[in-house]
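Our next item is chain A:
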Amino acid sequence: MRYEAPTSTKVAAALLAKEKGKAFVLAGGTDLLVRMKAGMVEPDLVVDIKRIPATQIIKKSDSGFKIGAAVSGASMGENKALKKAWPGVVEAANLIGSDQVQGRCTMAGNLCNASPAADSVPALVAAKAKAAVVGPKGRRTVAVEDVVTGPGRTSLKKGEIIESISLPKRVAKSGDAYLRFIPRTEMDIAVCSAGVNLTLDSKGLVKSARVALGAVAPTVVLVEDAADAIIGTKLDDESLAALSAACEAACSPINDKRGTVEFRTEVAGVLARRAAKIAYQRAGGK
Partner candidate 1 sequence: MAETAPDTSFTNQDFKIIGTRPPRPDGVDKVTGRAKYGADAFAAGQLTALILRSPHAHAKILSIDTKRAEKLKGVKAVVTCEDLPDLTGGNRGMLDILENCMARGRALYDGHAVAAVAAIDAETAKKALKLIKVKYEVLPHVTDVDEAMKKKAPIIQPHIRTTGVDPKPKKASNVAARSQFGHGDIEAGFAAADVIVEESYKTEQTHQGYIEPHACLASVGPDGQGELWVTTQGHFVFRNTCAALLGMEVAKLKVTSSEIGGGFGGKTHVWMEPVALALSRKANRPVKLTMSREEVFRASGPTSSTSIDIKIGATRDGRICAASAELRYQGGAFPGIWGMLGAMTTWACYDLENCQSVAFDVLVNRPKSAAYRAPSAPMAAFAVESTIDLVAAKLGMDPVDFRILNAAKEGTRASYGPTYGPIGIGPTLEAVKNHPHMKAPLGPNQGRGMACGFWFNFGGQTCTDINVGVDGTVSLTVGTMDVGGSRASLSLIAAEELGIPYERVKCNVADTASLGHNDMTEGSRGTFSSGMATIFAARDVVKVLRNRAAAMWEIDVDDVAWEDGQAVAKGIAHSNLSPLSLADIARKSPTTGGPIAGHNETVADGAGVSFASHICDVEVDPETGATKVIRYTVVQDAGKAIHPDYVEGQFQGAAAQGIGWALNEEYIYGEDGRLQNPGFLDYRIPVCSDLPFIDTEILEIPNPGHPYGVRGVGETSIVPPLAAIGNAVSNAAGVRLNHVPMSPPRILKAINAAK
Partner candidate 2 sequence: MLEVNVSGVLRDAVNGAASLQVEAATIRELLRKLLERYPRLNDHMETGIAVAIDGVIYRDTWSEPIPQDAEVFLLPRLEGG
């Protein structure tokens, strides 16, 4: 195995592109090193992207936030402006692992690891986030929901790296929230999860919404029916029940050591309802 730590994304992409063996990007390493330890992967090349300046910054601009691919969960949690604009995204990123893992883990890594249970992804999908991808053929921008194509699989081509993830500009009266279910209070992988992002109109009715579920299908599910169920409402009990039902209908989970089909389906609906209420409150709804 070789270890490289280039200082530009271009060079990193070139290194990955020309590697004949198995090449991996190292950001926080909280997934890659675990897989190396277990012997699940045996890299010939590891490209550490943390020395690339563009991966290390959180940038606020008129078009929203740009979060570098190597920015740790802990750094996101310390950025007040980001936390204020996108509390759901930040809390999702901050739920990944312990404080120790928070010191290293990244949203881009969480996304590229392509686990159906990744905590930050439902929140990013709900937020309509986009990934800036750099590859041998240049740059492209991809919607976050289009990055993951299946468990452990992404649409990134050989040599392509996510350099940053962008969150759109926050309009007034908006809020987002993310909730997951785990058996303990910390340290577990999500059994199921829900991210909700919404904007209210001047009367306090939900104007637009996005609802995304995690760990209930091979990839994160964007549930448009669930969003429709609450648009035009103030989240009365009936619309929330409809939202839960729509979420349950969108689930196609598996039975495994972490949960059953029934449990995941039912609780995904519960979490979506609870997350919607939090998002609504954050948007200023009463």
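Selection criteria: all candidates are chains of the complex that A comes from, given by their letters.
As a convention for this text, contacts are C-beta pairs under 8 Å (C-beta built on N, C-alpha and C of every residue); 3 or more make two chains touch, one makes a residue touch a chain; residues count from 1.
Source: prediction; values computed, not measured.
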Contact as defined above, complex as supplied: which of the candidates 1 or 2 touches chain A? 1
Per the contact definition, I'd like the list of chain A residues that touch candidate 1 in the complex. 38-39, 181, 183-189, 191, 256-260, 262-263, 266-267, 270
